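Heads up, one of the protein chains got dropped from this complex, but the rest are sitting where they should.
So, chain A:
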C-alpha cells in the first residue's frame, strides 16, 4: 500500500461502496477540492474601524470620568453636592430628551419608580457602604478598582450593530457598580458616598444606554456627546493630575482611536478560515 502515491488516475471516485483498485491511503487530485477558505470574510475599511474603535474609547472615557470624580472628592475635597446636582440636572435633561425623541415604548411611571427606589436604597445603605472595607488597605482597593475597570472594558457590550433589538450590557453594568461601591467605601462621609454612587450610576449605567439610543437616532449627536465627554475628562485631567498623566491619557486616546484599527487591519491578512462539507450544516427552518 505504500508504493502508490499521488499518481494520476482519472477513474477514482469519491465513493465508499465500490471496491476500487486503489490502496486505502490513495490521495486523489480532487483531494480537498471542496475546501473553501475565508468565505464569510469581508474586507474592512480603515475609517469604519476607527468608528467602531471609538466606541471603546467612549467607554474608557466614561470609566475614567468616574475615577476622576472620585479623585476630586477623595483627594481634593470637591463639593460632592455640587457635582451630583449638576450631573443630575444633565441626566434629567437627557431623560426628557430621551422620552420625547428617542424612545416612547416603555411606561414612564415604572422607570421613575424604580429609579427612585434605587436612589433611596443607596441612601439607606450608604453608611454600611462607607464602612464596608474599613479593614482593607487603600492599595488593595486601588488594585481591585483597576482590575474591575479592565474587566469592564473587556466584557462591555459595545453594540457595534446599532439595530440589535435588545441592548442589555448586564455584565459591565454590574462591574461598574462594583467599582463604584469599592471606591465609595474609601470616602469620608455618608453623604459623599451617596453622591459618588449616584454619579457613578448616572455616568456608567445610564449614559451608555442613552448613547445607544442616540447612536440609533443620529450619529452626529453621538459624536457631539462623545466630544463633550472627552472635553470634561480632559478638563478634569488637567486640574486633578500632573502633566505625565495627561500625556499618558492622550497617547492612550491616539493609540485606541488610530493605531489599533490599523493593527486590526494588518492582522486580517493572517485570517485563515476553513470550511467544507464536514461543517455542521445550518438548517433553514421557515415555520
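The working rule: a contact is a pair of C-beta atoms (placed from the backbone, for glycine too) under 8 Å apart; a residue touches a chain by one contact, two chains touch by 3 or more; residues count from 1.
We take it that contacts and distances are computed from a predicted model.
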Revision key, fill the gap. Answering from "thioredoxin-disulfide reductase (NADPH)", "Phosphatidylinositol N-acetylglucosaminyltransferase GPI3 subunit", "Ubiquitin-activating enzyme E1-like" or "Heat shock 70 kDa protein 8": the UniProt protein name of the missing subunit is "Phosphatidylinositol N-acetylglucosaminyltransferase GPI3 subunit"
Practice item. Determine which one of A:114, A:164, A:227 or A:275 touches the chain that has been left out. Key: A:275
Point to revise | Per the touch definition above, residue among A:31, A:44 or A:82 touching the missing chain | key: A:31
**Study point:** On chain A, residues whose C-beta touches the chain left out of the figure
**Key:** 1-2, 5, 14-18, 23-25, 27, 31-32, 34-35, 273-287
